[in-house]
Every structure is written in structure tokens, then in C-alpha cells.
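Can you read through this structure? Questions will come right after.
The complex appears here without one of its protein chains, the remainder shown in place.
== subunit A ==
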Amino acid sequence: MISLPNILLAIFILSGISFFFGRKHSLAIVGGTKRAQELHSRPTYYGWLLALWCFIPAFIIFAAWGLFNDTIITSIVVRDLPASLQSLPSSRLELIINDIHNVVSGSFMGADKHPDIVAAAEHYKNLQSLGNIAMAVAVLCVAAGGLFIGYRKIVPEYRARNDVEHVLKIVLIICSTLAIFTTIGIVLSVLFEAIRFFHKVPLTDFLFGLDWSPQMAIRADQVGSSGAFGAIPVFAGTMLISAIAMFVAVPVGLMSAIYLSEYSDKKVRAVVKPVMEILAGVPTVVYGFFAALVVAPMFRGLGEAMGMDIASESAIAAGSVMGIMIIPFVSSLSDDAINAVPQSLREGSYGLGATKSETVRKVVLPAALPGIVGGILLAVSRAIGETMIVVMAAGLSANLTANPFQAVTTVTVQIVTLLIGDQEFDSPKTLAAFALGLVLFIITLVLNVIALYVVRKYREQYE
């Protein structure tokens, strides 16, 4: 059976064979292993050279076909559809194309398959296998051609090593630029959908609106059928929960960093530090479960005992658990900053007769402050972007409130709830998630850039 994975496998096997072939051939032209030093490069490099000549052109063709075969075949199938189907409006046509794809992949469960669709699916399958055969032949020809060119190139003076290393270096460069492509991918994918959203909902409504209820009504005449996309309550909820998290994490994290770096002896530090780092390694879904199972009912019970009304999904439950998650983050970054303060400053302070705590408060902390602030900013950006804890323990309804005992919602919660389940990609409801994602990306990016700038600038001071 000629399928894409099989063709890929064939390319790999062919390249492997040509490696050994090239190696052997290079030795053969100088007359055996004993005279291998007459070659410019070691025989392995000639093998690699031939393998690359075989692999690269074949793989390029394969990748191009793999990326575009679906589009090409679909367009041919659509062109060949009966005229009655072709004249349908584009949205109906999309559905039919979708049906054809489903029949082809065998996942179509609908009982009433239109004969035209079945015929089109058959057509699609035929074209696909025809295309695969054509591609297999093309790949084989190109691989053979590459092999021939490479084979002709192998002469004792040929600098195989330089060429192979050149190719390898290009591969390394491509790998390192992947980070840029990912960033571009994030920006473009989020931006495009967000722009589509802002065509339907004005930017100002989104940024400054006070009402968030993205649920679309089923009927057009229903009250609030348009949905409201004022994101202020969502941002406010995010800020509230992050603030609570920082309120927990900063004092605990900072004080433990001070204690571990200035007071505790090495043995205690060697035990306590890894233990605290376990907190950072616990998956966030576990924190979410902990928040929903233990912390939220605990706050509720406390509230009842004190005669207060605390929602079962309160900002304080989600925020405080998020704070626990961030403790090791704050403490390890503060620890770095405190350790970077030169010992001479401390000794100067001790020399003046200051106690340890006075030295820490009046000398070490001010000196380490930029680093600590940078760390806290990074922690804030992490709190803003954290998803699972808030999804499991914060609420869904957007309340504009500063009361930590009420349920609030956050940017990440809204993204998750808007995108889970059935989606249609032209409704403002789904697109709103991407707009929120864009805001989230921008906010965390700005925070990170500032934080990294602060941390880096400060580090240079003592070096």
C-alpha cells in the first residue's frame, strides 16, 4: 500500500543504503581501506554526502506534496461535483466538502449519505491513491537523480567533509530559528482571529465594556442575543486573583529565601530547598484539585463559622492556592538575587556592629531589590497566565468586584470555557477567546520584558 508514512520510510531506507554505498565507493576509487588517506575526507563523510544528496531533494518533494495534496485534491473534487451541488452557497458547500472528508476517513456515521457525496468521496480516494503513486515515482526518480549526481561528485580531491558540515550547520541554524517561528506563529494565529473578532465587536467595547456574557442566544429575538464582550470584569477578576496569590507568595517566598540564604546552615538548606522546589514541580491540575477539594470548602466553612457568606468558588481559594504554587518561584529568584550581593557589603555592615537582621534589612535587601522586584514581576506574569487552578477553583460568571470572598472569573478561565466543546469559527463567542489570548500574551510579554530587563541590569552592577 502506498501511503505517506510508507513513502517517508522508503526515503529513509534509500538514504541509509546510499550512505553505505557512498562510503564503499569512496574507498573503492582510491583502492581500499589502506589508502584511505588519499581521500580528502574520511570515508564516512562521502557516505553522508551521498545520503544527503539522496534525502534532501526527495524529502522536499515529499513535504510539499504532504502539505498541499489535500488542498489540490479537494479543489479537483469540488470542480468535478455535479452542478447542482456546486451552485450551493459557499457555507453549504463547505459542509459537503466536510462530509466528503468524513466519508473518506471512514468516520462518517450519518445514515443518509447522499449518493453524490459517496461518489465524490470515491473520486477523492481514487485521486489520492493516484497522487500517492505519482508522488512515489517522483520521489524515487529524484532520489535516484540525487544519488547519481552525488555519485559523480565522489573523487579523491572532493571536500566531502566541508559540504556535509555546511549542510549540518544550516540544519542547526534552522533549528535555532524555530523559536522565532513559534513566536510569529503565536502572534499571527492569535492576532488574525482577534482581528476577526474586532470586526464584529469594536475594540473599545471589548477593552472598556463592563459587561461580560459571551453566551450567544439561540434565537435572534432573545434578550441579550448578541452577547456582551466587555472584558473589564474579566481583567479585574484576573488582577484580584493574582493580587491574592502575590499576597501569599511574596512574604512567604521572600522570608524563606532570606532565611535559607542568610541564616540556615548548609545541611538545612540542602534539605529544605529541594523540598520547597517540589512545590514548583507539582502539576497545576493537582493544585486545582487541592483548591477545589480542600481549600474552597475550608474557606466556606470558616466563613460560615464567622457568619460571612463565602462563595464555594471564591477568589480567595483560587488565589491562595495559586500563591502556594508561586512560593518556590519567588523564593528561588529572590535567593539568586540575595546570593548575588557581594559578601563585602555584609562584612562592612557587620563591621559597623549591625546585627544580622539589620544587615539583611538595611544592606542586603536594598542591594538585591531590583533582582527581587524582577522576580516578583515574573511571578505576577505567571499568576496571570496560570490556567488550571482558576479553571477548577474560580468561577465562571464575570463579577466586577473587589471582594475576595466572591466568585470571579479570569482571562484563562474564559479562554478555556469558550473553546472547549463544539465551536464554530465565525461566531464572536469563539473568536473572543483569541482576543483574550492576545491580551494575555501582550500583558505577560510586557511584564516579562520589564522583569528580564530589571534583573539583567541589576546583575551587571557587581560583575
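Assume a residue touches a chain if its C-beta (ideal position, glycine included) is under 8 Å from a C-beta of that chain, and two chains touch if they have at least 3 such contacts; residues count from 1.
The rule is simple: contacts and distances are computed from a predicted model.
One chain of the assembly is not displayed; among "Phosphate transport system permease protein PstA", "O-acetylhomoserine aminocarboxypropyltransferase", "NADH-quinone oxidoreductase subunit K" or "Electron transfer flavoprotein subunit beta", its UniProt protein name is "Phosphate transport system permease protein PstA". Within the whole complex, the absent chain has one touching residue among A:Phe21, A:Tyr124, A:Tyr158 or A:Phe290, and that is A:Phe290.
Looking at A:Gln128, A:Ser213, A:Ser312 or A:Thr387, the residue that reaches the missing chain in the full complex is A:Thr387. Mapped onto subunit A, contacts with the missing chain fall at residues 67, 70, 161-162, 165, 168-169, 171-173, 175-180, 182-183, 185-186, 189-190, 192-193, 251-256, 258-260, 262-264, 272, 275-276, 278-279, 281-290, 292-294, 324, 327-328, 331, 355-358, 360-361, 378, 381-382, 384-388, 391-392, 412, 415-416, 419-420, 425, 433-434, 437, 440-441, 444-445, 448-449, 452.
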